[in-house]
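A short write-up of the structure that comes next.
The complex appears here minus one protein chain, its other protein chains still in place.
Let's turn to subunit A:
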């Protein structure tokens, strides 16, 4: 009923007192969600409705329904009731509610904006995410919740967010990693950016995080992580893998290189066992045991060794002897009855307490196939690839130097006869003409024609109109060295006094 009230207040002098009930009725009947004008508290520009910074404590009435972006930031909203968006916003794609005082969001609060793509609730006072708070936002791609005081995330709260790709939960008070984001049914299918920095996470579900590494960036900087062996192993692997969050925020992770408070991992003595990329081959149906590279045995008490397989992640704490893939207590990966699909790269993630040198790798390539098919091994393949590369670069550089030598040797000053003599000419010109159509205008040239540098000496050493190729240079017919279909390069003609200008346009 609120919109109708504003209709009445906006209209002055609708009619006499006797007509007012009729007018009221008319307005009641006539009110349809039509394109409303811009409320006075807001600025309507293009499809953006900006009501920011107006000290609003409630949504203005009669917002235009064509709005694609609604900005209500920097106001004093405190709660979002279920029907706070009093009109349907079918086109709304961006809703900005940051920098308010919102502490409570009721269920289905955003159901009137089902096409929302970007929702900003940053810098508010939220403490809990209830279930159904984001109900109906099936197309939402980006959700900003940083700078709140969120302690708890209800596992059902992300139930409808199928399309969510980027979630910012930085600077909150979370104490547990929200694994339900990835595990709840109906939750985000393609979450590629999760920011959990500056929370209160101390324990990490390392095995699950390992498996999620491939999905995208999980940002954990600024958390008071306990530096146990598992966390150290994870960070060590991420650093080696050049995982984006570690590349950008390395300095803000605790557990640096064995120093720091709360360091709870018994380090092994570090033998200098080089970690080369290893390759294992097995025939289908056989079993394979892959020892963990660079791990000195025996494994210290309490240390867990993780293996990241092409499909999942495993650890050594609970070996299952009958499973297809299992990790033995000493860190060795065991593949029973190998299948072709088991081929791929496997990484052994453990806290080795060492820097990785160039070319060192905790990864292992496993190939399941018939031995007759492949030759040598991954290492041989790799070196042959390297040889091929170096050979190719050497060949290429030889060819380039030969070309340069030929260029130099076959350059002769060229002299042209007459033609455009009135133009003073000086400087040098390089003409490159390999466009076959140029040949049609009289000259018989099949390939590109290469023309000399010209010294600024004689008056008649000039080339005529740049539009037509020089008529008088038949004697220069080297093979087109640069045989692409490029057009004639524009020539620059400079006065003798002005500095040399070369033109090259390819």
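FYI, a contact is a pair of C-beta atoms (placed from the backbone, for glycine too) under 8 Å apart; a residue touches a chain by one contact, two chains touch by 3 or more; residues count from 1.
Here, contacts and distances are computed from a predicted model.
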Name per UniProt, for the chain absent here [options: "COP9 signalosome complex subunit 3", "Adhesion molecule with Ig-like domain 1", "Essential protein Yae1 N-terminal domain-containing protein" or "Palmitoyltransferase"]: "Adhesion molecule with Ig-like domain 1"
Option touching the unshown chain, where A:66, A:243 or A:356 are the choices: A:66
Contacting the left-out chain in the complete assembly, out of A:132, A:170, A:207 or A:281: A:170
Candidate in contact with the missing chain, chosen from A:100, A:123 or A:223: A:123
Absent-chain interface as seen on subunit A, which is shown: 35, 37-38, 43-48, 50, 52-53, 64, 66, 73-74, 98-99, 122-123, 144, 146-147, 168, 170-171, 193, 195, 197, 219, 221, 245, 248-249
